[in-house]
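Removed from the display is one protein chain of the complex; every other protein chain stays in position.
And now, chain A:
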Amino acid sequence: MATPAAPASASAATPAPAAAPAAAPPSVPVPSPTPASAPAPSPAPAPVPAPTPAPASSSDAAAAAATTAAPGQTSASAPAPAQTPAQSLPGPALPGPFPGGRVVRLHPVILASIVDSYERRNEGAARVIGTLLGTVDKHSVEVTNCFSVPHNESEDEVAVDMEFAKNMYELHKKVSPNELILGWYATGHDITEHSVLIHEYYSREAPNPIHLTVDTSLQNGRMSIKAYVSTLMGVPGRTMGVMFTPLTVKYAYYDTERIGVDLIMKTCFSPNRVIGLSSDLQQVGGASARIQDALSTVLQYAEDVLSGKVSADNTVGRFLMSLVNQVPKIVPDDFETMLNSNINDLLMVTYLANLTQSQIALNEKLVNL
């Protein structure tokens, strides 16, 4: 069983290379207004508005967005023949079963990573970007890991260290060989022109990459998390533009993850954002307190219904009924015996554990004589 290599050499070595950092990342600067990429490309201003109910099929969205002037303004210039559906185009980057309504399932660890790398960004950088890793399913894409990629962005050009991205991906692959590059993320509120370019880089790595934005600047007082897929749009036969279509974002949790998140969430309530791990009985106490809260909410609802403040809802009523019936009706004597035997088991086990502990302590003493 391998254990992480002793850091003796590692710790001595790491400060040394600190002095001699790697040469400037081999990046690919590209002058920004590439005529090829767009007639007034997608996103000078806002990202595609989330509430548009349409994670419809990409072609529809293309058509729809072109027609709906108002909130989207995704393609300000779409002079177009909105009606021409994009399907007729020989779209180069539309492989794979990508019906609209594709769902992106995120794990909380991704978001925490993104926020953390945002907090550690270089001076002067407005946002950070990175790669998303995960698995692809028929109907959904599950993002399970991510790492940030250094990049430089200025008014005119954007440079992304793709070499770094490849290296990191190789390293990650050693640990989890099932993860594929799914796309990339960026912090920040808008999709900018540079995003289009970066998206293009990533489409070389993955078929139809997804783009995730996490709004760390907390516009509108919320940290909005959105995902997009790029689609072609525009007049067929002319220069094609790129538009970002929104996808539904769902949050996936493993059971243990949810428990972890619940615990971590408690730091929101403590003054210096620090919490300790609680002991056994405290946890039971905490869990029962939660159930108590839930029960009091339910009770409040029941009272409101009875006093006529809230109209009765049959489905809720049925749930309440099943809730009350879940407490099993056991003959009291039987229950007594069950309870007692269980308690006896537990007490016996405790006694044996204590006995064992005193035995080994005794053994220590004897051996050391």
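Quick notes
Everything below uses one rule, namely that contacts are C-beta pairs under 8 Å (C-beta built on N, C-alpha and C of every residue); 3 or more make two chains touch, one makes a residue touch a chain; residues count from 1.
Quick note on the criterion: contacts and distances are computed from a predicted model.
In the listed set "Superoxide dismutase", "Eukaryotic translation initiation factor 3 subunit H", "Phenylalanine--tRNA ligase alpha subunit" or "COP9 signalosome complex subunit 3", the entry agreeing with the UniProt name of the missing subunit chain is "Eukaryotic translation initiation factor 3 subunit H".
Among A:E119, A:D156 or A:D313, only A:E119 touches the chain that is left out of the view.
Considering the whole complex, the residue from A:T239, A:T267 or A:T337 that touches the absent chain is A:T267. Along chain A, the points of touch with the absent chain fall at residues 1-18, 22, 25, 107-109, 111-113, 115-122, 128, 144-145, 147-150, 161, 164, 167-168, 171, 174-176, 216, 218, 222-223, 225, 251, 253-261, 263-265, 267-268, 273-281, 283-285, 287-288, 290-291, 294, 327, 329-330, 332, 335, 339, 342-343, 346-347, 349-350, 353-354, 356-357, 360-361, 363-364, 367-368.
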